[in-house]
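One structure, pasted below without further comment.
A protein chain is absent from this complex, but the other protein chains hold their places.
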Amino acid sequence: MRFLLIEDNLSLARATIDRLSLDGHVVDHAECLADANGFVSTTDYDLILLDIMLPDGDGRSFLKSHRSALESTPVIATTARSEVSDRVGILDLGADDYITKPFDFAELEARCRAVLRRRGGNASNIISLGDVRFDSLSGTLEVGQRTLHLRNRELRLFEIFAAAPEQIFSKPKLLDRLFSYDEDVSENAIEVYVGRLRRHLKGSRAEIVTDRGLGYRLSIK
Amino acid sequence: MRHLIISLAVILLPISASAFEIEERVVFGAESNPQTLRVISTGDVRVFEPMISGFLAENPAVTVDYTVVSSSELMKAIGIEEATFDVAISSAMDLQTKLANDGFTAPYSSQATDALPEWARWRQDLFAFTQEPAAVVLSKDAFAGLPMPQSRQDLISLLRQHPDRFQGKIGTYDLRDSGLGYLFATQDSRTSEVYWRLTEVMGALDAKLYCCSSHMINDVASGKLAIAYNVLGSYALSRVDKDRFVVMLPSDFTTVMMRTALIPQNAQNKELAEPFVDYLLQVAWNKTGQHSQQPYDSTAMLAEREDSLRRIRLGPGLLIFLDEYKKRSFLTAWENAILQE
Partner (left out) sequence: MSAEVHSRGSIRRRLMLQLLLGAAVLAIALFFIVQSLARQLAEESQDNILAAAVSAILDTTSVRDGEIQLDLPYSAFSMLSNISNDRVFYSVRFGDDFVTGYNDLPTVPKDDGFGPWFDTATYQGDEVRIVTAERRLASRGKPLAVEVTLAQTRDGQRDQLRWISQIAAALGSGFFISVAVLAALTARSSISPILRLTKSVSRRGPKDLRPVAAPVPHEMAPLVAALNSFMDRLKNSLTRSEEFIADAAHRVRTPLATVRTQAEITYRRVEKDENRASIREMIRAIDESSRAAGQLLDHAMVTFRTDHLEQEVIDLNSLADEMIERLHPMAELREIELVLVQQNAVSTVGDTILLQSALRNVLDNAIKYSPADSTVTLCVSLDAGMAHLTTTDCGIGLPEEDAESLKSRFARGANVEGVIGSGLGLTIADEVARAHGGYLTIANNSKGPGACVTLSFPLQ
């Protein structure tokens, strides 16, 4: 996805950009409202991360002035301040959701997905792999005639595979992606979810292959 | 309900220690009654009897001891000798006023006294209960053929015109003896100098002097007098032989006196005196019922002469003519006028 990150704290911005890039996202960074205005007028974004407190103004004014432009672009507001007071009016002014810093990027991803899902999404959400059609937003998997609704982890797991077919993902890697830092799970859990996905994909040309000692990969026959 | 016994006491009973002359004394009610009300009065007992009977009817346990004196004797009795009477009634307004002024009366106020018009009362001491005119009594026989005089002026003219007819046939009060006479004379003299002219004319005709109205009227009735001047009209009208004379209220002015009652300061029986006074006043001033008991009721007579009435006012003015000096001057002038030797 293409993000616009509007954040004035440089070290946080750098870290955020790096982190999002790890997941394959492209991020533009605006340090202040003026820059943000420039970015928005020239580029279309899939999602805007907007810091409420900016040196040259309140994020609320950005929302107000770009209401029409934001009709097509979802905004998730970020704030390090008290959730209680800042929340007031943010959603009314046009932000789709908000998240407090520091946030877990898994939560951010979940919120992005929810926001995009609410907005209806576009065709680019759908990934076709052989006879499998995967809508990452709605979390549905069309296998031939069957339409399956994936549960959260199944969905995320499949998304990881579907984003890079034939790429091998090790169990630890997958653990990182699927479970939060306070969940003590063994690699066994991955095996469980892979098993579930395999069941869903039964009969289709997509298959999850175990590469012994290395990990798993999605393969299209 | 006549349960009262009238016992006629002896007339002219000399009471041991009194130095004043009594004309009559009557006791109303049983002698044995515990309470006796002693009344001294210048009024004829017969005239007062109905009222006294009425009072006794309401107060049966009371005896009323009624003594009749002349006005000057009453003055002597109360003012000088301080005799112990409970009620003093007199026609001499001036003498009564002096008694009240000089502290010989006891003040009394009640609903009856408060109801009096303010000219009928002096302070809380004197209470008036009649209005009686000074009249001229004219013998009908003596005036046969002559027009009846209506005023003093008429009288003077008549006397001047017919001196022989009236020589020695005129009577009036001896001012030296009669308090009422003195009062009437002085009041007349204040009103008009016609009084002096009349007096001189009467003196020139050898007028006879009397102590009392009753004697004067007797003599008019019997023919000894043709004219009696300044007689109490009420007396004249109350007489049974009133057809023999005419009671004339002079049209130039008619002097009207008020008979007054007072409670002497040293009265023994104030508790009796007070209801008696109340009763007297109610009889006199209430226009209901007890009219018949009213002594000397002259209302009808006065009504005829309303315009010329000159009522004597109660007040310290009446003391003037009682002043020794003034009295001496007046009497001297009067003697000069009436006694023309």
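Read from first to last, the chains carry the letters A and B; within each, the first residue is number 1.
Simple rule for what comes next: a contact is a pair of C-beta atoms (placed from the backbone, for glycine too) under 8 Å apart; a residue touches a chain by one contact, two chains touch by 3 or more.
Because the structure is predicted, anything quoted here is derived from the model rather than measured.
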* Structure fact -> Only one of A:56, A:107 or A:191 touches the unshown chain, namely A:107
* Asked: With respect to the chain omitted from the figure, which of B:20, B:48 or B:122 is a touching residue?
  -> B:122
* Of B:60, B:103, B:163 or B:223, which sits in contact with the chain we cannot see? -> B:103
* Can you work out which residue in A:2, A:64, A:151 or A:202 touches the chain that's missing from view? => A:151
* **Missing-chain contacts mapped onto subunit A** => 9, 11-12, 15-16, 18-19, 22, 53, 80-88, 100-107, 110-111, 113-114, 151-153, 172, 176, 180-184
* Asked: Which subunit B residues would touch the chain omitted from the figure, given the whole complex?
  -> 100-103, 122-123, 190, 313, 315-321, 323-326, 329
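In this section, only the chains that are shown with their structure count from here on.
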* Structure fact -> So, in whole Å, the Cα centroid of subunit A is separated from that of subunit B by 143
